[in-house]
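Read through the structure below, which is laid out as structure tokens, and then see the notes.
Note that one protein chain of the assembly has been removed; the remaining protein chains are unaltered in position.
Then we have subunit A:
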Amino acid sequence: MRSEKSNRAPFGLKIAAAAGLAFMHLPILLIFLYAFTTEEKSYQFPPPGLTTQWFAVAWSRPDVWAALTLSVKVASIATAFALVLGTLCAAAVSQTRFFGRETISLLVILPIALPGIITGIALRSAFSIAEIPFSFWTIVLGHATFCIVVVYNNAVARFRRISGSLIEASMDLGADGFQTFRYVILPNIGTALLAGGMLAFALSFDEVIVTTFTAGQQSTLPIWMLEELIRPRQRPVTNVVAMVVVIVTFLPILGAYYLTRDGDQIAGASK
């Protein structure tokens, strides 16, 4: 326990911290503000007037819905792939010893270390050599390459904390492989998978670079936004969509935060 005195930060540090946080978050408020502006061609400050008409406009535009649906579908399926493959890979690397284990670990992590543009170009040339037409599934495949990494990293850290004898104890008490996974492994890695899955979903949801190389004519939400900014018409619609995305993603992140916090408490109590 620290003493009360050393807990108190100097005034200058408090100002600096507040300024840092403001610098990060005020631009987001600006996005929110422009969602209500009456000026549709340029972002002038302060807005000449406020209106809620862009919400109705955004709601009735089919291209918004198409992009949003595509992004949600891609992110969900890429995350689902990542959860299954990332968990299996983490289990193999952390619970067993085999030839080339370290190499596999490195190769799995590599896609997130590589610049997205390289992954994108590589996938695009591979797809064209294999004559795979660009489609929904090529986007999913591109996203899965880096989604797996996040799930894997989260899961492997948690797997290392599960003592091998827990799994043996479960088997010893009569549980087969599936029961052991269901009753012992999953409860112990659940919060790690949730956190990894959330992060994977978020990464896929705002991915631009790999998507531009692996998508055909389809636009995911971030690519739609990028295109929209170039067009000097109904610009605040982009801001409305951005605002909705922030609010919709904020809720699950908050939920995941509370869930993993509880998980840490349980893990901490047994130490």
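Quick notes
Definition applied: a residue touches a chain if its C-beta (ideal position, glycine included) is under 8 Å from a C-beta of that chain, and two chains touch if they have at least 3 such contacts; residues count from 1.
Operating definition for what follows: contacts and distances are computed from a predicted model.
As stated in its UniProt record, the chain not included in the shown complex is "Spermidine/putrescine transport system ATP-binding protein", which appears among "Tryptophan synthase beta chain", "NADH-quinone oxidoreductase subunit F", "Spermidine/putrescine transport system ATP-binding protein" or "Elongation factor P". In the complete complex, the residue from A:144, A:184 or A:215 that touches the missing chain is A:184. When the missing chain is restored to the complex, the residue among A:175, A:208 or A:226 that touches it is A:175.
One chain is missing from the display, and on subunit A it is touched by residues 163, 165-166, 168-176, 179, 183-184, 187-188, 266-267, 269-271.
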